[in-house]
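To keep things clear, I will list the structure first and then write my remarks on it.
With one protein chain removed, the remaining protein chains of the complex are shown where they sit.
Then we have subunit A:
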Amino acid sequence: RQGKLRLQKWYTSQTDKSKKKITREIIAAVLSRKPKMSSFLEWKDLKVVYKRYASLYFCCAIEQDDNELLTLETIHRYVELLDKYFGSVCELDIIFNFEKAYFIFDEFILGGEVQETSKKSVLKAVNDQDVIQEEELEEKRSVLEDLGLA
């Protein structure tokens, strides 16, 4: 099986080539893990924490002094947020609405650190911004209609 990337977020600057190589290596390492193994693997001088939800693997590279067990909770929190937002999220939701998945992510984690631990607050921020977008879309549509261009 070959892994397909659905979302990625980098906090260090790398060339595209290097990003691809790293991604490939980590995906290969994670996909080769057997079910009985722990959710942590060592990769270079980092630790990679991964968790599988249905057909998706969520992977996080953390530093040596970061808490692996808490990272599992962080991953779980993100999945819960997606689930709440999309209503029983599935992989297709993330494929077709990848930008929204990113928007949610960016309200939960910033610069690699968790910024908000209240699910309610995160989702409120995302929803408020969605509303602004919808209002603008309405505006745009009516302008184009007026001009006979819609």
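Just so it is clear, a residue touches a chain if its C-beta (ideal position, glycine included) is under 8 Å from a C-beta of that chain, and two chains touch if they have at least 3 such contacts; residues count from 1.
Convention: contacts and distances are computed from a predicted model.
One chain of the complex is hidden; its UniProt record names it "AP-1 complex subunit gamma", one of "Large ribosomal subunit protein bL19m", "Translation initiation factor eIF2B subunit epsilon", "AP-1 complex subunit gamma" or "Thioredoxin superfamily protein".
Of the candidate positions A:25, A:128 or A:145, contact with the unshown chain belongs to A:128. Listed for subunit A, the residues touching the missing chain in the whole complex are 5-11, 13-16, 20, 34, 36-42, 65, 67-70, 72-74, 77, 95-96, 98-99, 102-103, 106, 110-111, 113-121, 125, 128-129, 132-133, 136-137, 149.
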